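A single protein chain has been omitted from the complex, and every remaining protein chain is retained in its original position.
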Amino acid sequence: MPSELIELTGHIVDSGTLQRVLDQAIAAGADYVVEEFRLGHNKKDESYARVRIDAPTPATLETVLELITRSGATLVRGEGVELEKAPADGVLPDDFYATTNLPTDILIGGKWVPVANTEMDCAIVVSGGRKRLTARCLRMHRVKKGDLVVVGHAGIRVEPPARLTKERAFEFMASSVSSEKPKHLVIREIAKQMKATHKAGKKILFVGGPAIVHTAAGNHLQALIEKGYVDVLFAGNALAAHDIESNLFGTSLGVSLQSGTAVEHGHEHHLRAINRVRAAGSIAKAVKKRVIRDGIMFACVKKKVPFVLSGSIRDDGPLPDVITDMPEAQDAMRAHLPGVGLALMVGTTLLSIATGNMLSASVKTICVDINPAVVTKLSDRGTFHAIGLVTDAELFLKTLTRELRV
Amino acid sequence: MPSELIELTGHIVDSGTLQRVLDQAIAAGADYVVEEFRLGHNKKDESYARVRIDAPTPATLETVLELITRSGATLVRGEGVELEKAPADGVLPDDFYATTNLPTDILIGGKWVPVANTEMDCAIVVSGGRKRLTARCLRMHRVKKGDLVVVGHAGIRVEPPARLTKERAFEFMASSVSSEKPKHLVIREIAKQMKATHKAGKKILFVGGPAIVHTAAGNHLQALIEKGYVDVLFAGNALAAHDIESNLFGTSLGVSLQSGTAVEHGHEHHLRAINRVRAAGSIAKAVKKRVIRDGIMFACVKKKVPFVLSGSIRDDGPLPDVITDMPEAQDAMRAHLPGVGLALMVGTTLLSIATGNMLSASVKTICVDINPAVVTKLSDRGTFHAIGLVTDAELFLKTLTRELRV
Amino acid sequence: MPSELIELTGHIVDSGTLQRVLDQAIAAGADYVVEEFRLGHNKKDESYARVRIDAPTPATLETVLELITRSGATLVRGEGVELEKAPADGVLPDDFYATTNLPTDILIGGKWVPVANTEMDCAIVVSGGRKRLTARCLRMHRVKKGDLVVVGHAGIRVEPPARLTKERAFEFMASSVSSEKPKHLVIREIAKQMKATHKAGKKILFVGGPAIVHTAAGNHLQALIEKGYVDVLFAGNALAAHDIESNLFGTSLGVSLQSGTAVEHGHEHHLRAINRVRAAGSIAKAVKKRVIRDGIMFACVKKKVPFVLSGSIRDDGPLPDVITDMPEAQDAMRAHLPGVGLALMVGTTLLSIATGNMLSASVKTICVDINPAVVTKLSDRGTFHAIGLVTDAELFLKTLTRELRV
Partner (left out) sequence: MPSELIELTGHIVDSGTLQRVLDQAIAAGADYVVEEFRLGHNKKDESYARVRIDAPTPATLETVLELITRSGATLVRGEGVELEKAPADGVLPDDFYATTNLPTDILIGGKWVPVANTEMDCAIVVSGGRKRLTARCLRMHRVKKGDLVVVGHAGIRVEPPARLTKERAFEFMASSVSSEKPKHLVIREIAKQMKATHKAGKKILFVGGPAIVHTAAGNHLQALIEKGYVDVLFAGNALAAHDIESNLFGTSLGVSLQSGTAVEHGHEHHLRAINRVRAAGSIAKAVKKRVIRDGIMFACVKKKVPFVLSGSIRDDGPLPDVITDMPEAQDAMRAHLPGVGLALMVGTTLLSIATGNMLSASVKTICVDINPAVVTKLSDRGTFHAIGLVTDAELFLKTLTRELRV
């Protein structure tokens, strides 16, 4: 019977890692024998387990090993990673190792080398000579013919997520996305975390959807930007267009943001707003020419907060600043991620999932949406570390700015 | 071909009544000929239409007449209502006229007599001699053998809902339940309407669900009560039990309302809270004995705001004040409705629908829920006049109390 | 520092019990030292842990012990349960032990005695002399003055839920309520489980909401009843009234179930249907008098399938069979639970939670709703073992009856 020895180290019981690995083995049709186990005596101690995986077929063994190495198990046999050349530009070797968003090391030349730019669903590409070996995550479309790509699953060590024991409010939310919990406490905690992120010299990324403008909550986001609480903004054509529309015409999608009445000519207004920015050449130029005199995008230009506006198939116009090519837009977003310590995602399913996929598990990720399905989807797609808050984006931003005394 | 002449008077075009009546005729398989039509020249003028309904069969004609008289059409032939005796206690004549929640008159003895206690899905019972004839709505289970009940649909005049032209924010919301609209404007309008209701000498009814306490928003409702913005409270065992639990133990369903951490022994706490009130005898007695020293129910007792706690099949305990028999609980609620000018329903599907069913269409009804389906259901069940606000109950109450400067 | 030794036995790692207990200790502010730990070598072996809980205060220790004994930890010190007399009818001692829905034993007179009628949120009442000691779960409102009630948490042993390793489709669903999973496989598995339940001599309980009739899926439920796949039916006034309406008038809430057209006089029809059954005296009498000739309730009467119709605050009528007093209705439902092996809950939030609260964790519970919040709520309220299926009730029943070849 094909078998393999694996080991696990760290907070493997209270983080659920051991349970998860044994589960995955059983679920995939294999069996296990725990050969050695040491449980940490208290919450600070690490635990250790050495487990033999027995599988009915080599294929099942491969499947199990693929799964459990991604969960934190490491092969005991101590072989280094296997490398294979990419067969063509944008094409990986068939058996490439697909990364998680957890800190990862690879064993190469007898040494554990950390992998840079940890990101989910990438390949690991190794470069440099023996002495200056480096490993980094690379997206499929960026790989070049001949790049040395890690294949299989030997020589890979993934650090499983530890329990967060201090951040109680956060932890508590992490277990649930229910709207039936006291959210103002979580909002207070988010405010604290935002301040702590800046104190730690990290950046705050804000990812926002157009509902922020439709609900007349744009001024809250603008205030966050003006007071320095947003270091990068990811949004789409819609948020920017409706923000500019609201400043040019006082409406968003045809609803007056002053009186709340449905003026019903939103499409015209929002098209005209886009048209004027196209005429000016860009958002920054429209600000300079005083076409745009207020609002979220105005604040970004004035405060020099970089923004990435990514296109979408339902865009009108679009605004000249929108990056219409998707891999290009993804790479533009990716370029802003180093240094991000906290990502706040409000009212946008698509951009939340897109951004979540790019973030390292070490980035605090908070996803706010009135629809519980969005948060569920985010987790289903692999952003397990996201804290979901099922609430109203408008009233959330209002409360958050108050907490931050913006 | 069976046919009948009907007429319509009022703002029948801009309120959609004419379109609705013609729709109903066609939908039910009948046809129509507009014999006379006068459109009001401006928005103040009333319009008039006389329409002949032609149906293929007498049964179809009956169906159409039943529908359109409920929408505001009146038979031209001018016969009075037909009456029949109730065959037994709690049983109506088979062909009883089922009421709408719109102002209704019946033609009897050559005079139009208004129907008292307009409520949906009731029978109209006539009493008194020729000179002192009165008509009132009565629930099926309250009818007594021999009561004179209106049957058929001749001699009935329902006043169709007029357009509300002043209250723009409200009107705008009425057309939609979307969370993607600026809600703080509507909340401001609700605050104004609450003040206007009191100025007009009318009562404010608050209908609340337990999420108010789970989300630690109980103090906002308490403040509304203490400042006189709630004249009657309808709730269930859960809201009261969790409110009392939160004041006895600082938790609601096992979540600490101070720190937001999941203490996970909610069931015990909420059972113990109920148990202590049962030991005291009633909520009022528990307040007197200083078992309960704060919270929503405490405020009701102290401010002498009447409350009706109705039972439900999932209740624990229940608290001694809960009315466990459903028709009895409905009648207890009904007893508080005269004089109510505004009903604010927050976070409760079941009680919102139950209360909505009892309210006259003239009562301003606002239904707040994070789940759009609740508002949709309320309309589907006949409370067409309700304004739905899809938002977070906790942040809604927080914002409302701020608007009211409570 | 106050401390207590506890022990855990069984599949405590792969069921997550150990992780949960350590979590609860930390979350409540205590600390732990694992004094002994033996991990089962393979998936069949049981594991064992002896853990010392150290708490800063006696109160914290009490809180931790309360939580973890409910999760499966047992105090090592081996004292028996403490008993206290109920101070009045319907009132428990303040410190009563609140039950879980897991198999529970109590240590009394040196012996572990199993607790009968395991149900969540009850008290444990002990009766009989020393030799014939029995223990059973009792609801608060059923307790009598002087009953001997278990208080505190010494001498209580709860069997934590084991992993289900065979039923893969079920297990998989249990981890998620997403609609984005292949549901026909789960429906096939439900069909198998229904057959297996009967083969094992257990009963199938069906809990249904009115949407079953509104969506014209009543005939599928009727078929399940007629073919013997429903042994008990729990529903409300609405399901029964709309079912009878649909058989008397061919509509449900005013929608023709044949053509799908909105006839818009639903309220009348459903009131008339209730009125006719009230005139007949009961559903069974209306069947006998051939007032009701088809449908769900007809099938129940004909097949002698017992049903409990529980009242609700929004009921019209109600039907004479409806139990309008809530504790009475709960007890009527409870009386049918012994012998139930599988509960299928379709399209009803309120009754699903009410029934879930009464069920032992050993009953296979499947909750089907188009709204993911319902399943989430069910778990939040303690029915952790429920399998949630987020799908359309109508198409679910259609597919299920096909799978069962009904």
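For clarity, chains are labelled A, B and C in written order, and residue numbers in each chain start from 1.
The definition used in the following text is that a residue touches a chain if its C-beta (ideal position, glycine included) is under 8 Å from a C-beta of that chain, and two chains touch if they have at least 3 such contacts.
If you're wondering where the values come from, they're calculated on a predicted model, not measured in any experiment.
Just so you know, the chain we are not showing touches A, B, C across the whole complex. Summary of contacts with the chain left out: across C:39, C:140, C:225 or C:390, the touching residue is C:390.
Although one chain is not drawn, the whole complex shows that of C:11, C:139, C:157 or C:214 it is C:214 that touches it. Contact with the chain that does not appear here is found for just one residue of A:107, A:244, A:301 or A:353, A:353. Residue-wise, the contact with the chain that is not shown comes from A:67, picked out of A:12, A:67, A:190 or A:361. In the full complex, chain C touches the omitted chain through residues 168-169, 171-173, 175, 179-186, 189, 211, 214-217, 253, 255, 257, 259-262, 370, 390-396, 398-399. Remark: the residues of chain B touching the chain excluded from display are 13-14, 16, 18-19, 22-23, 26-27, 31-35, 37, 39-43, 49, 165, 168, 176-178, 180, 372-373, 376-377, 380. On the side of chain A, touch with the chain left out of the figure occurs at residues 24, 27-28, 63, 66-67, 70, 87-88, 90-92, 94, 96, 98, 120-121, 140-141, 236, 253, 261-265, 267-268, 271-272, 274-276, 278-279, 310-318, 324-330, 333, 349-351, 353-354, 357, 371, 373, 380, 382.
Following the convention adopted for this analysis, only the chains that are shown with their structure count from here on.
The angle needed to superpose chain B on chain C by their Cα atoms is 180 degrees, rounded to the nearest 5.
Farthest from chain B in terms of Cα centroid separation is A. With centres set at the average Cα position, the gap from chain A to chain C is 38 Å.
We define each chain's centre as the mean of its Cα atoms; on that basis chain B and chain C are separated by 32 Å. With each centre defined as the average position of its C-alpha atoms, the distance from chain A to chain B rounds to 45 Å. Under the contact definition stated at the top, the residues of chain C that touch 2 or more other chains are 27, 373, 380.
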